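All remarks here apply to the structure that follows.
Here the complex is missing a single protein chain, while all its other protein chains stay put.
Our next item is chain A:
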Amino acid sequence: MQHYSGFGLLKHSFSHHENWQRVWRNPTPKKKYDVIIVGGGGHGLATAYYLAKEFGVTNVAVIEKGFLGGGNTARNTTIVRSNYLWDEAAHLYEHAMKLWEGLSQDLNYNVMFSQRGCLNLGHTLQDMRDIQRRVNANRLNGIDGEVLDAQQVKEIVPVLDCSDRARYPVMGASWQPRAGVARHDAVAWGFARGADTRGVDLIQQTEVEDLIIEDGTVVGVRTARYGDIRADRVGCVVAGNSSVLAKMGGFELPLESHPLQALVSEPIKPILDTVVMSNQVHGYASQSDKGDLVIGAGIDGYNGYGQRGSYSTIEHTIQAIVEMFPVFSRVRMNRQWGGIVDTCPDACPIISETPVKNLYFNCGWGTGGFKATPGSGHVFAASLAKGEMHPLAKPFSMFRFHNGALVDEHGAAGVAH
């Protein structure tokens, strides 16, 4: 692998940057692999990377129907935080947070992880009680967090309307200083490059059309482009399309696929140097390094696979932003898009064995899985390598919906992605 460095940049400038190596190969798949990952989003690529790097499983293919990282990974608003309420979720997201903190070095790829902090606003007494409870729970789990009052919030974000004239006055917030944002595409590309170098075949433009199952055991996948490709184990990491893949496996998942939209404004001068989210007013914003405001809110209420939603949802999103930041009222929006998120009844993921032997699913991340990308990939890789679920993944079995051991994170998830 070509090592990236400041010196390399200088060296290549002499040849007008025309001699950079291709970042990954475009191989034709083999007939058989140890592990096939279906879905080349951030989570699938991270899984392949850790399989090869940490667990020595290099005979791996990632099969992606479009291009790498073109699903929700490319469409998300990149908020990374780990301040979840329940131990199971907190441990999983904090595992990811710790990996984020060394990720650019580990990958030798700048994922632009920026720990600019994240505020979750409280607008009612109940909000504040919930915030206190969550921050206390976080601290007991060794996760940084503080409860701020309105004055302290105002000091961090002067442009936020913290006056009592607001329709839903800000009473305070939870503050996670280690939270922040990262560059979504770089995350996918960095993991892809690291996986490819270690021998993983990244197969793009190839849709998995069926799972090949013999005697209740998965033995491979069927594609139109390359026919059957066999594998000892198959891991599906296809986000909004998980129910479609599960159906190929002959079972159902407790998921519903919804459009989730986001939008960015025209670039403006630096004005917002942290992430602000509000469950109550139902919107959130941050500012990218390019200067555009990155804005999101809730899902469209109906099921949909169309990677687009309704205009009324965008309107509500903007209403929430203008309510929180009246100063943004005349900023123009540049682009708007949607992804398909796989929402789970308890707002937690499914990282699980399935009724089919050797078939594993990593899904249900819904509106908030980007932040978990490295951690999710790591625990899923460990599980696929050993054929046994990683301890951090165990509470997230799909069978929790049969025995009732749900991990209800609706409070910490909320609008908060």
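As a working rule, a contact is a pair of C-beta atoms (placed from the backbone, for glycine too) under 8 Å apart; a residue touches a chain by one contact, two chains touch by 3 or more; residues count from 1.
In this text, contacts and distances are computed from a predicted model.
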| item | value |
| --- | --- |
| Record-based protein name (UniProt) of the chain missing from this complex, from "(2Fe-2S)-binding protein", "Tyrosinase family protein", "Carbohydrate ABC transporter permease" or "Sarcosine oxidase subunit delta family protein" | "Sarcosine oxidase subunit delta family protein" |
| Residue of A:255, A:321, A:348 or A:412 in touch with the missing chain, whole complex considered | A:255 |
| Hidden partner interface residues of chain A, rising order | 241, 243-244, 247-248, 252-257, 301-306, 308, 310-312, 345, 401-404 |
